[in-house]
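A single protein chain has been omitted from the complex, and every remaining protein chain is retained in its original position.
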Amino acid sequence: MTRPLMLTGALTLALAATAACGGGGGGDQTAAGDGRGPITFTDTQSHEEASRKVIDAWNAAHPDEKVTLDIQPKDADSQRQRLINNAQTKSDAMDVIMLDAVWTAEFAANRWVDELPADTVKADDLLAPTLETAEYRGKLYAMPWLTGTGLLYYRKDLVDKAPTTWAEMKDTCDKVLPKQKGMSCYAGLLDKYEGLTVSFAEAVQSAGGTVLDDSGTPTLETDVAKAGLNFLVDGLKSGLIPKEGITFKEDEVKNALQTGKVLFARSWASLYGTANAPDSPVTGKVDVAPIPGLDGPGSGTLGGANLAISAFSKHKATARDFLAFFTAGEQMKTWATINSTPVARTGLYDDQDLIAKYPYLPSLKEGVLKAKARPVAVKYGDVTSAIQNAVYPALTGEVTPDQALSGLQQQLSGLLKQ
Amino acid sequence: MRRGSRWFAALMISPTLLVLVLVVLYPLLAAARESMYVRGEGLDADGFVVEGERFVGVANYAGLVGERFVNAFANTTVFTLATVAVETVLGVAMALVMHGVLRGRGLVRASILIPWAVPTAISGLMWRWVFQADGVANAIIGQKILWTTEGVQAKLAVIIADTWKTAPFIGLLVLAGLQIIPDMVYEAAKVDGASAWQTFWRITLPLVKPALVVAVLFRILQALAMFDLPFVMIGRGKFSVETLSALIWDEATQLRYGPAAAYGIVLIAYVSVIVFVFVRLLGADLLADARSRKERA
Partner (left out) sequence: MRRTLTAGLIVVYCLAPFYWMVVSSLRRTVDIFSTTPWPSPPSLENYAAVFGGHSDFGRALLNSLIVSGVTTVLTLAVGVCCAYALARLTFRGKNLVLALIIGTSMFPGALLIVPLLKLFTELGWINTYHAMIVPSMSFALPLAVWTLTAFFRQMPHELEQAATIDGCTRWGAFRRVILPLAAPGVFTTAILAFFATWNEFMIALTMISKADMQTATIRVAQFGGASDFDTPFGTQMAAGVVVTIPLVILVLVFQKRIVAGLTSGALK
């Protein structure tokens, strides 16, 4: 009597297992969900005040299609994780989502976000590099929104003129530091996380090299790539970069600059407001310049985030309208007046009201136009892990820069072949 | 009567079994199946990820010889051995001290329960804060140790943080064991001229052994599955502290569910082996009472 019972039980379980494992999202997403109604906008907490202001304006005009702000976790890894979970569960909890510039390929290739009609953007009002980060295989999957690149922060009370090369930076430090107790020369984003990928690409580009060439082939076994990596490796070895520099993320860099531990620091535009805030110990003493390089001004890595529409949204018509509203010039200016994160619209870099508020805008525009995007890959997570895993041991001295670069060349070639 | 009793027992037990089948057995079977499939590999002509899954047999288990798995396996083992050993010694020492304290035992007991009460995710944040380059740990020891960089010091930081949370727990269990030992036993030992060490080794330890062994066994289970502490404290992707659970998690977040499931199955096998060996060696008789009662009846 028990035998058949057990069999049936096992069978039911097995069936349940297969049923649950099957599924898989259908490719057809055109008709479904193209409705109107309330939607959510998934954004991070640092944007909250500015985004809410724009959302309030929208909600006042669209009482039946209200937008609710959904706040993401702070760090990028958790944000991506939450977005992927939402997509894997085909949940309609998110409609308009903020996508980091490097996630576009992964989200587009997995059909987690919808392709946008090409006329969503007018290319000429956007900074060209930002538009590239919103496309996958020549098609538009997101609306360029925020951008940014590395800036060199320096203590203008101690330094007359920002250096344009690494050698100049070192010379300046040699002159200034003996009189400043406990101060080191330079701090950047060197902990083992996405920031290290940014810093490595920036160093290689600033030495005149590239991580990938135009055809997408890694070009790391070159003298310029080595010169770039050596800027970081020798910097740590010689004490130009403080020893604890390899634990630095944005917060630690900010802290080092604010507490007078470094003369120069590489970070994003958002540090400007914090460093010069009334309660900052270095308020009024910090200025920005484009990052330095080997023989002249360096080339930064492009940061930023775009806005996309979740493939599992039920109210995509509303989502598209809101996206257009939110990224229109007028709303972007309102947004930029409240939040210092740089936006993607060209016109706003020449806007006198904004320049008065953010004096670094001209040098930032110059930086963004010269900046390069990080490698585009559907499995970007593997690419950035490979870079971090190769560069970090070189920084700690476990492997030589040559070993690190040739290993990385091989790894990236394999990963990008797909 | 007998028959009725059996039905009654089945009725009482089945809700528990039903829940466990849903939340443990089902996912376990699904994971075992998943470990033999791959999905989402390759792109089609338009650059979209190819949907559907493909049976690959044991190919997902090939990662077991990879550097990363071996490293995670070694880390898990080192963390388990180190934390459990330190916790046991520290816990027993704490219990002995507390047992001798006459005044303020309530205070000691309450403060010992605090580390146990702090959620692991919060304690990860807390210890990251303590161990950062400018943190209070370095301020106290007057050194500039970079705890959160790759290396032995990161492992040490994790072990310190984990021990803080769990040694008091073992201490409490052992203390309870000590308290049921009649004072007469100790007095007799004293009369026989036994040293403090002999008393501990020959009398105290054997008497608290059943309590200690079960406590240690539960701790081993938890340590083998360690995840959030190194993850929150040191950071993801730092190989010096990557545990098997963290590796499984990371593979899953990179959408490689097949290898993630394969590693998970291996972890379960590893846990089972350790538990089996431990129970055999130390005779952790979890079911002792049920058995002895039956014999008596």
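Lettered A and B in written order, each chain numbered from 1.
Quick note on the criterion: contacts are C-beta pairs under 8 Å (C-beta built on N, C-alpha and C of every residue); 3 or more make two chains touch, one makes a residue touch a chain.
All figures in this text were calculated on a predicted structure; none of them were measured in a lab.
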Touch with the omitted chain, as defined above, among B:V58, B:L81, B:V101 or B:V277: B:V101
Touching the absent chain when the full complex is considered, from B:Y61, B:W147 or B:Y257: B:Y257
Contact residue for the chain not shown (choose from A:M94, A:M183 or A:I246): A:M94
Per the touch definition above, residue among B:T77, B:T120 or B:T199 touching the missing chain: B:T120
Absent-chain interface as seen on chain B, which is shown: 4-6, 8-13, 15-17, 19-20, 22-28, 30-31, 34, 94, 97-98, 100-101, 103-104, 106-123, 125-127, 129-130, 134-136, 139, 164, 168-169, 172-173, 176-177, 180, 210-211, 214-215, 221, 224-225, 227-228, 232, 244-246, 248-249, 252, 257, 260-261, 264-265, 267-268, 271-272, 275, 286-291, 293-294, 297
Those residues of chain A which, in the complete complex, touch the missing chain: 16-17, 19-21, 23, 44-46, 48, 52, 69-74, 78, 81-82, 85-86, 88-91, 93-94, 249-251, 254-255, 259, 267-268, 270-271, 273-274, 279-281, 339-341
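We adopt the following convention: only the chains that are shown with their structure count from here on.
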Interface residues, chain A side, partner chain B - complex: 13-14, 16-18, 20-21, 24-25, 27, 77, 80-81, 84, 108-111, 136-137, 191-193, 243-244, 246-247, 252, 255, 378-379, 381-382, 385, 388-389, 392-393, 396, 418
For the chain B and chain A complex, residues of the former touching the latter: 21, 25-26, 29-30, 33-34, 37, 40, 42-43, 46-49, 51-53, 132-134, 144, 146, 148-151, 235-239, 253-255
